[in-house]
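Right, I'll just put the structure down here and ask away after.
The complex appears here without one of its protein chains, the remainder shown in place.
A and B label the chains in the order they appear, each numbered from 1.
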Amino acid sequence: MSETAEPEVVAPAPPMLHGVPLSDSHGQRVLHPTRAAYLKLVRTLLDETYTMCADLTAVDYLTFPGRALPAGVVAERFEVVVNLLSIERRERIRLRVQVPPDDATIATLFDLYPGSEAMEREVFDMFGISFTDHPDLTRILMPEDWEGHPLRKDYDQGRIPVQFSTDFAAKERAQ
Amino acid sequence: MTDRAVEDVAVQDILSTIRGGNEPEQGLKPRSELTARELLREVGAVLRMSEAEAAKLGDLPLDPADDQTMIINMGPQHPSTHGVLRLMLELQGETVLRCKPIIGYLHTGMEKQGENLTYMQGGTNVTRMDYLSPLNNELVFSMATEKLLGIDGDIPERAVWMRMLLSELNRMSSHLLFMATNGMDLGAVGMMIYGWREREQVLRFFQKVTGLRMNHNFIRPGGVAADLPAGWRDDVLHLLEMIPPRLEEYDTLMTGQPIWRDRLQGVGVITQAEAIALGATGPILRSTGLEWDLRRDQPYLHYDEMEFDVIVGTYGDAFDRYAIRLNEIRESIRIVHQILDRMPGGDYRIQNKKVTPPPRARIDESMEALIHHFKIFTEGFKVPEGEVYVAIESPRGEIGCYIVSDGSATPYRLHVRAPSFVNIQCLPHMMRGGLVADAVAVISSVDPVLGEVDR
Partner (left out) sequence: MGLVHDIQGDGLGGIPHNAITAKVEDLVNWARSRSSWPASFGLACCAIEMMATGGAHYDISRFGMEVFRASPRQADIMIVAGRVSQKMAPVLRQVYDQMMEPKWVISMGVCASSGGMFNNYAIVQGVDQIVPVDVYAPGCPPTPETLIHAIETLHSKIESGELLKRRAATGAGAGLHVTEIERGAQPIPVILGSR
């Protein structure tokens, strides 16, 4: 192995939009705001004709920490993914916000998009991410005394092993 | 333990679940427990007005005493709720003041299950979400997978046209079911029989092509699972000739009829701004007058080459939504005529060895084909890392599929943006100020499918 120091390669700064790193995913634009910049960015996009919140969901990257992110974005365990739609421009844009597991809270979009109420409740139910100032943060899909957040990666699917046996004679004897 | 003691324990378990299983926290809270701010926030957010402005609306008694209102529970088992939807209504007399839908009674853990199924098996899972238009679910899942694989531009023409044909026929069968259930909910019980009569013919065609009447798992990443059978043109033509005169019959039975109009016109009104704020898509959004149809505005497959009209309403009420769906059947018939004329020959799935298993006959002849088949169906094919969101127009609105792949053979995260899940949020707004007898009409006009609401 060579002993010479390798020249430092500085990654080019990622393209920015509204002060937030922008990347491209299969032809779709993706913005990566921090939690602090999230609400302000969404307000800006709302004024820019992105009037419909098509989808709000989350991903638990516990077992896939090495996913591709633009430079400068700090990867956390959870990501809240918001898909916005501009009807006027016929365009979509996606936001991916990193949320750490020990402080799993993020601002609510309810006041900007009332339609995000049920979607945020689902994220709370399935992942345990809280939305500050959400009008009704309760479980929506699971019974309310359910323990655990099913879509987290450390939550088992709950599969009951089914044992098949075609040895009917043995089953007869066992009965 | 004696048998009786065991049984007693078992009964106690069941009874304790019954006691605990009423979900009071998820239900509608009585007025005495809510602050004025909380009450107004719900209304104000949808109408995009501040709380002060909402307080001045004056269309409903703002602060009736607690003993003047009654909270009733509808469902989850109820003949008119299109599945296991539970509604809690706060009534003052017959007027609905507030409404809260409580869902989750059909939650199946499909998104979690999808993380353990390969992309070839994923269709079986996704198809059972919106079980009235299963081919659309499979289509959006396959399109998302193909985009991640990078083969979305290489799907053979015949496969694309077959997908369009099946998708439009599915739209027809879903809207015919809407006609049937809408009619029955509003009292035209005979509509149930008529709607199912036509739908039966479409399902028989599906059985001929895909092998199953419902939940087909036919549209797979790379194309479709099998070719169209011989004589399919005659079957489709038979459908296209049979249905239009029957739609005229529905017009006679329902559209012009005074009882029908009185029950639906002016019921469940929503404005365009409110619908967009709530994220409603599909016939609900189009009933407000906005011409938003993903087949026209963000076309996929070959819809940009098809000639069809996007039906819009004017008043945003339940009658508009009924009329939109009735005419969307006619538009689908138009599209299917064009597909019949233009269906090309060729492969029905991409000739990419990675995603396409070999033809069944080859398995007997060649060891490589056998291994190839085995690997695809047991291990699955690996999809490169990435994330993608693809949306298409299902009969209920925009259905989207968000897949995150970590490079393995199963999705890392599979999320389906279900149109009914978002459309149900319109229910409180549509029912507010209406009569309790109209609640059923409103739910029926939203046409939710609880399978995709709860997933």
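As a convention for this text, a contact is a pair of C-beta atoms (placed from the backbone, for glycine too) under 8 Å apart; a residue touches a chain by one contact, two chains touch by 3 or more.
On a predicted model such as this, the values are computed, not experimentally measured, just so you know.
Only one residue from B:Arg31, B:Lys112 or B:His415 touches the chain missing from this view: B:Lys112. When the full complex is taken into account, the listed residue touching the unshown chain is B:Leu450, out of B:Met120, B:Met179, B:Ile243 or B:Leu450. Within the entire complex, the positions of subunit B that touch the omitted partner chain are 3-4, 7-8, 10-12, 14-15, 17-23, 76-79, 83-84, 104-110, 112-113, 124-125, 128, 131-132, 177, 192-193, 196-197, 199-200, 203, 213-215, 450-451, 454. Those residues of subunit A that touch the chain absent from the view are 141-143, 146, 150, 155-160, 162.
In this section, only the chains that are shown with their structure count from here on.
Once the centre of each chain is set as its mean CA position, subunit A and subunit B turn out to be 23 Å apart. Residues 20-21, 23-26, 38, 41-42, 45-46, 103-104, 107, 109, 111-113, 115-116, 147-148, 276-281, 290, 292, 297-298, 385-389, 391, 398, 400, 402, 404, 406, 412-413, 415, 417, 421-422, 424-425, 454-455 of subunit B are the ones that touch subunit A when the two sit in their complex. If you check the complex, the residues on subunit A that touch subunit B are 25-26, 28, 51-55, 57, 59-60, 63-64, 67-68, 81, 83, 87, 90, 92, 94, 110-111, 113-119, 122, 126, 135, 138-145, 150-151, 155, 157-158.
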